[in-house]
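Here is the structure we will look at, set down as structure tokens.
Removed from the display is one protein chain of the complex; every other protein chain stays in position.
Labels for the chains are A, B and C, by order of writing; each one numbers its residues from 1.
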């Protein structure tokens, strides 16, 4: 993912956009684009794959910029969180259930 | 990123959670977690780095699951979108401006 | 607010849109429109008042439709929640602080 992040950063630097990319603004960006992604499913489960893919790319772009700004490796934070999830949701208790961990 | 996706999918499969992971539900997941990320910045630019990183990981996890469900490579869709952004925002017009492309 | 809700419901009924307005879809609508409202503040505190007002109206519209669908009075639920907030955030502890109640 780091070469993708580098490509995004190059395009950003060329446009002198880093000045807008505070952690807070990037978090807002993630939320705004997540709303556009959700809009693809406003009225139900059917969707336009191209549009979904496009909005997903926008969410991911802001996520990668935020990870970079925080100085963290996006793959590493996902794996760390996955380890926590594995502990919070033991297979024998969580299997086949969408219940939140504190209600398992 | 694909080995990270595989780790998430393994944990998901062990818990028989794929049944909950329709595209629509994953898009809702992205939006919900994006809201929790934004909450780290509810009252301003200061933030708890660990908490932000943790919420970012949740957003990314749903993004990777959604990309996988759609059968697309997350890195590829980001790069494709970046190419579009580069076109929509030519350096000479967009430099140092946060204006939306249709108002440049 | 009930006469406003009635006006929205009349416009909805004329267009046979009730079929799309499950609680879940209305909640998605609230979230999507909240993202558009947030977009007015993507890059900072300055905003276009007309645009903000317009997006706020969209969020409120879905909120009123959802309250109606749930059979609850929006004013009453807000006042009930306010009573809870008053208890969770006693004036002497919460005054001048944005800290969450469980950390006060």
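Here is the rule we use: contacts are C-beta pairs under 8 Å (C-beta built on N, C-alpha and C of every residue); 3 or more make two chains touch, one makes a residue touch a chain.
Since we're looking at a predicted model, the values are computed, not measured.
Chemist: For chain A, which residues reach the chain that was dropped from this view?
Modeler: 28, 31, 35, 38, 42-43, 98
Chemist: In the complete complex, which positions of chain C touch the hidden chain?
Modeler: Within chain C, the residues touching the omitted chain are 1, 4, 7-8, 11, 14-17, 19-20, 22-24, 27-28, 30-31, 34-35, 37-38, 40-41, 44-45, 47, 49, 52-54, 56-61, 63-64, 66-67, 70, 72, 74-75, 77-82, 85-86, 89, 91, 94-96, 98.
Chemist: For chain B, which residues touch the unseen chain?
Modeler: Touching the chain left out of view, chain B contributes residues 20, 25, 28-29, 31-32, 34-36, 38-39, 41-44.
Rule of thumb we're sticking to: only the chains that are shown with their structure count from here on.
Chemist: Per the centroid of Cα atoms for each chain, what is the distance between chain A and chain B, given in Å?
Modeler: 2
Chemist: Multi-chain contacts only, two chains or more: what residues does chain A have there?
Modeler: In chain A, residues 20, 28, 31, 34-35, 38, 41, 44 touch at least two other chains, as defined above.
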